[in-house]
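Omission of a single protein chain aside, the complex is shown with its protein chains in their original locations.
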Amino acid sequence: MSTIQHTPFIDDVHRFEDTRCIAIDRVGIKDIRHPLTILGRDGSSQSSVATFSMCVDLPHHQKGTHMSRFVAMLNSDIDALDINNFAHTAHAMAKRLEAGHGYLEAAFPYFVRKKAPVSGVSSWLDYQVTVTGIWRDGEADTCLQVVIPVTSLCPCSKKISEYGAHNQRSHVTLTVRPVAELWIEDLIDLVEKEASCELYGLLKRADEKYVTERAYNNPKFVEDTVRDIASRLEADARVGYYKVETENFESIHNHSAYAMIERHK
Amino acid sequence: MSTIQHTPFIDDVHRFEDTRCIAIDRVGIKDIRHPLTILGRDGSSQSSVATFSMCVDLPHHQKGTHMSRFVAMLNSDIDALDINNFAHTAHAMAKRLEAGHGYLEAAFPYFVRKKAPVSGVSSWLDYQVTVTGIWRDGEADTCLQVVIPVTSLCPCSKKISEYGAHNQRSHVTLTVRPVAELWIEDLIDLVEKEASCELYGLLKRADEKYVTERAYNNPKFVEDTVRDIASRLEADARVGYYKVETENFESIHNHSAYAMIERHK
Amino acid sequence: MSTIQHTPFIDDVHRFEDTRCIAIDRVGIKDIRHPLTILGRDGSSQSSVATFSMCVDLPHHQKGTHMSRFVAMLNSDIDALDINNFAHTAHAMAKRLEAGHGYLEAAFPYFVRKKAPVSGVSSWLDYQVTVTGIWRDGEADTCLQVVIPVTSLCPCSKKISEYGAHNQRSHVTLTVRPVAELWIEDLIDLVEKEASCELYGLLKRADEKYVTERAYNNPKFVEDTVRDIASRLEADARVGYYKVETENFESIHNHSAYAMIERHK
Partner (left out) sequence: MSTIQHTPFIDDVHRFEDTRCIAIDRVGIKDIRHPLTILGRDGSSQSSVATFSMCVDLPHHQKGTHMSRFVAMLNSDIDALDINNFAHTAHAMAKRLEAGHGYLEAAFPYFVRKKAPVSGVSSWLDYQVTVTGIWRDGEADTCLQVVIPVTSLCPCSKKISEYGAHNQRSHVTLTVRPVAELWIEDLIDLVEKEASCELYGLLKRADEKYVTERAYNNPKFVEDTVRDIASRLEADARVGYYKVETENFESIHNHSAYAMIERHK
C-alpha cells in the first residue's frame, strides 16, 4: 500500500476510458490453486486444495478490471468454504471489484470416510466437487456439482450370457441448484443408493464378495441410472434445477456409454 | 446381420417397456476416436483423428437406446466431415436411432499451412476444433468452436516499464452458430488479425524480430482481445450467436487471465 | 533464405561461445502436433496426427542449438513414418543439427480394423502408440510403445462370489526395443491373446454374449496378465528389451491395480 505512494508515477491503464461500447460478460482470473478448508455436513471441516476461477462483469466504458484484487481477496479472505454460503462470497467479491455481477468457482477433491459393507473397515473415498457462487442482478445463486464414481453392471450382458456380466467404473456427475440447505454428502448418499453398487477405498474378501453379488443383482444401463436418480431428485424439496449425467467407461469397448437428464423444477 | 437370424433367442433388453415415466434428454456414446477427413475452405481435404460424442433423446416409455447403431453409423457412414453440412448428419443419425433429436459432436486437430511474415517459409499450425451438429424439433443447427493460440502482450506492463513488456501464449476460444456458409479458416483469420500477434510453427530470425516488435506495438489485455473480436463478429453477417473467450497463460503468474463476451444476434 | 541475405545485421545468438563448460544431454522442441502417415504391417498406410519431440545433444562450448531446424525438418522431410526405419530419421536429424546424438519421438493414435467375434461386423479400434528413434554414439536404436486397452476380470472376485465377477477396462502398456522387423500390429496381437478378453468398437448381442462369457472363463489378476505377456515376449526373437505394464481401472475401487515386469534379454 505505502509503495503506491512512493510510486505515484505509475499509470493505471485499467482505469482508462473505453470507447468501443462493448460490455464484457465475465473477466477475471482462472486456474489458480489455493489451499482451502471445507465445512462438512456433520459440522467438521477438512483441508483440501482448490482450483479457483473468479470473474465479474465489466461495463462498456471501462478498459479493464482490477485483476490483482481477485488474488488479494483469495489470499486474505477465503479460508473456509461453506457451500451453503458461497453465493455471499461471490457478492463480496463483486463489491470489492466494484462490479454488478460476480462468478466465483472452486473445484476440489472432497473425502468421505466410508465403512466397508461387511467387515466394516473404514477408508477414505474421494469425490471431485465444483461449487459456483453467483451474484447477478442483486440475487444470489449457488450451483453444486459432484462427480460420484460408482460400479455399473450391464443388464443386457447379464440377460444374454450364461454366466457373468460386464461391469465397469462409471462417473455420475450431478449438478444442482439448491433451494434449501444441501451438503455434498447429501448428493453422494442419493447417488450411491441408485448405482449398481457403490465404491470403497478398502475392501476385505468378504466385502469383495458382497459388492460383486450386489452389482450382479442390481444391473443398470446408463438410462436406468439417470432415471432412478432423477426420480429421487424430483422428490427432494431441497433441489431446484438439476442435471444428472452418467458415463460408463465400458469394459468391453474403448469408449463410454452416456446419458443425461436435465430439469428446471 | 445373418448372425442375428442364427441367434433368435437373444433378448433385446433395450426394447423393453419403461414405466418410470421419465424421458431422457440425451443418451448415446462418448469419447470414441475415429479417423476422419475434413473438407477445407479451399476445396481441399485433410486427414485428422476425431473424438466423437453421439447422442439422441429417448422417450419415457422406452427402456434403452440402440447403442451399437451409433458405432455402426460411425464406421460405415462418416468418412468426410463438411462443417456446413454437419447438422444433416445429425438428422440422419436421429433417424437411424428412431429418435426425435440428435446431437453429434466431433473434436479434432485441424492444420493450416502458414507462411512466416518476412522470410515466407511455410509450416503447419494446429488448431483444436469442435463441431456440433444438432437436429431438434425438426430444425437443424450447427455450432462451431475453434481454439486459436496467439501471442498476447500486456499494455500495463509495457506502459509502466522502462523497457520490455510481459507477454505469453494465449488461447482464444471462439464458438459460433453460423447462419450462412462459414469455414474454420474464416474464424482463424478473424481472430489472428485481432491478437497482439499470431503464432507460426517455423520462424527465421528476421521473422522472430518481426513478431517480437509486432506484439510490442500491439499490446492487448484479455478485455481488449475479446472486445476487438466481438466487434468483428457483430459486423459479420454469417455469424448468429457467438461466444468469445480469451485465456492468457500469464508469464508473470502461475494462473490465467480470462475474459468472455457472449451475444445472441 | 534470400531474406537472410537482406538482413545480414541479425546476430545469431545461438552460435555464441559458451564458457560454462557444461554439455547438454538433450535440447530441442516438444509437443508439436503434425499430420503424419504411418506404414502398417500389411503394406497399407493410414493417416494420423502425431505429437513430436525432437532433441539432440549440445557440446559444452556452444551456447544454443538451431531450434528452427527441427521444425523445418518436420515440415519438409517427415511425411510417412516407418517404425522399422525410424532410428535412421533420428540419425538424419542429428546430422542436420550438426549433433552427435538424436532423439526423435512421435506419439499418435493408431487404428486397427477388427471383426466382432461372432457376427463378424467390423469396426475401428484405436491404440495409443509412441515410437522413439535414437541415434547415439554411431548406433541406431528404436523403442516402440503401444497402449492396448483390454478387459480384465478378477479371479478372486469370481472365486469367492456365488455369481458374477468384477471386471473393468485395463491398459496394457508394452514397451519394446525390437532387434528385428516388428510392427505395431504384432504387439497388439500378442497382448490381446493374453487378456481376459479383447475390446471391440462394435458388438452385436451375440458378440456381447461371447465377450462376457470369454472374460468370465478367463479371469486374470494384473500379476497374471504381465506374466503371461512376459512369457510370450521371452519366446519372441524379434524382441530385445521389454517392459510390460498393466493397469486395471478397478470397477469396485476409485483407484487402479498395477503390475510391471521389465527385462533386458
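Each chain gets a letter, A, B and C, in the order it is written, and its residues are counted from 1.
One rule holds in what follows: a contact is a pair of C-beta atoms (placed from the backbone, for glycine too) under 8 Å apart; a residue touches a chain by one contact, two chains touch by 3 or more.
None of the values given here were measured: they were computed from a predicted structure.
Q: Of the residues listed, C:Lys63, C:Arg96 or C:Arg136, which one is in contact with the missing chain?
A: Residue touching the absent chain, from the options given: C:Lys63.
Q: May I ask which residue of B:Val211, B:Ala230 or B:Val244 touches the chain that does not appear here?
A: Final answer for the missing-chain contact: B:Val211.
Q: Just one of A:Arg205, A:Arg238 or A:Lys265 touches the chain that is missing; which is it?
A: Checking the options A:Arg205, A:Arg238 or A:Lys265, the one contacting the hidden chain is A:Arg205.
Q: List the chain C residues touching the unshown chain?
A: So the residues of chain C touching the unseen chain are 10-14, 18, 20, 22-33, 53, 55, 58, 63-65, 67, 71, 155-156, 159-160, 221-224, 226-228, 230-231, 247, 253-262.
Q: Go through chain B and note every residue touching the omitted chain.
A: 125-126, 149, 151, 153, 156-157, 160-169, 197, 199-201, 203, 205, 208-209, 211-213, 215-216, 249-255
Q: Using the touch rule from the top, list residues of chain A that touch the missing partner.
A: Answer for chain A: residues 1, 3-4, 6-7, 10, 12, 32-35, 46-49, 68, 71-72, 74-75, 108-109, 111, 118-124, 126, 201-206, 209 touch the chain left out.
Throughout what follows, only the chains that are shown with their structure count from here on.
Q: Centroid from C-alpha atoms only, then distance chain A to chain B, rounded to Å. What do you get?
A: 25
Q: I'd like the Å distance between the centres of chain A and chain C, where a centre is the mean of that chain's Cα atoms.
A: Their C-alpha centroids are separated by 35 Å.
Q: As a quick test, compute the distance in whole Å between the mean CA positions of chain B and chain C.
A: 27
Q: Give me the residue numbers in chain B that touch at least two other chains, ranges are fine.
A: Residue numbers touching two or more other chains: 10, 12, 32-33, 71.
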